[in-house]
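Note that one protein chain is taken out, while the other chains of the complex remain in position.
== chain A ==
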Amino acid sequence: MVSPREEDKSENPFYPFMLVETNLGIPIPVVHHVLAAASAEFMDNKGKLREDRSKLELSSRVLFMINPEHSTAANTRKQLIQEEVIDGQSELHLINLMFTIPRHSKSAIAWHHRKWLREFVERSTGSSFDIESERKICERTATIYPRNYYSWVYRHNLLKLMASDTAALKTEYNWSRAWVESHISDHTGIQHLERCLIMTGLEFDIIEHWSWTADNIKRYPGHEALWCHLRFCSHFAASRRKLLADSIVTFIQECMEECDRATGEEGVLLQKQLASRYSLWVARLAACSSQVDASSKALLVKTSLIYVNELMELDDHSKFYDDWSTNTFITKIDIK
């Protein structure tokens, strides 16, 4: 971190700020003075009908940029946009700039501000927003801040806009799948892939997708996010009468064997735990589902009873497994 030195005060007319070309540096120790001053100016100008709105614009900009969760500053800016004091396009650039700061890029209020702005501009100009640039900002923020909840929610809403466009959904699915391959522990991104699968619906080859997920699980052991996705795939497959019990049991066995061969490696214990949990989860899914045949149910439940012991040996601390193994849990399931 670079801080301006007191002895440079005479040569730096902006002290304690630093201005290098067009870049402004504000030292952390003085930020609270900036906020206090901006807050006072903001409150002084808010609610007053004045010809000159520039002080309100400037103070709300400082408050919002330093703290995107300052909803009153964000609201005031929306009002100034409606009054045409602030231009919609320049506000968009401001949010883009704000979203270069990782912490800021996860702000619910900032993302709502962007959504509101998009809808306002579309309403007032009659022209639609460039979806491609919206996708880009989502990709960038999802990358700089992992599991960025509101960034992905925003992207879901973009996805809804193309619900009837099969080709666009396919493109989004392919993009999402590639993204997941390089962010395998980001469950929020993986959940977006699930949205794509749901929206493309029945046309999907869920068996191929299940295998792709299973391959990734073997390649990157010990990632809960991938195992969650395998649960989703199983749920999806079961609802379409495509749950392949034999492949599931084989897959879990293979994972366990690979773990036994790779003792000591990071993630191995976790992988065993996650594989065992998956076995229990898919057994309950099958047992509760009317779309799964009796022999598959029996196989999956029988398998789960082996792995629940494994979980207890692994010192998995949830008492859930005690309930499972003493059958108080599984007997609630109708196995016919």
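The working rule: a contact is a pair of C-beta atoms (placed from the backbone, for glycine too) under 8 Å apart; a residue touches a chain by one contact, two chains touch by 3 or more; residues count from 1.
By definition in this document, contacts and distances are computed from a predicted model.
> For the chain not present in this complex, what protein name does its UniProt entry give, out of "Geranylgeranyl transferase type-2 subunit beta", "Ribosome biogenesis regulatory protein", "Ubiquinone biosynthesis monooxygenase COQ6, mitochondrial" or "Ubiquitin-like 1-activating enzyme E1A"?
Answer from the UniProt record of the missing subunit chain: "Geranylgeranyl transferase type-2 subunit beta".
> Among A:R53, A:R118, A:H209 or A:H223, which residue is in touch with the absent chain?
For the chain that is not drawn, the touching residue is A:H223.
> Check the options A:K55, A:R140 or A:H156 and report the residue that touches the missing chain.
Looking across A:K55, A:R140 or A:H156, the contact with the absent chain belongs to A:H156.
> Tell me which of A:S54, A:T100, A:T171 or A:S318 is the one touching the absent chain.
A:S318
> I need the residue numbers on chain A that touch the omitted chain, in ascending order.
Touch with the absent chain occurs at residues 28, 31-32, 35-36, 39, 43, 46-47, 66-67, 69-72, 74-75, 78, 108-109, 112, 116, 147, 149, 152-153, 156, 160, 185-188, 191, 195, 223-225, 228, 231-232, 235-236, 277, 281, 284, 317-320, 323, 329, 332.
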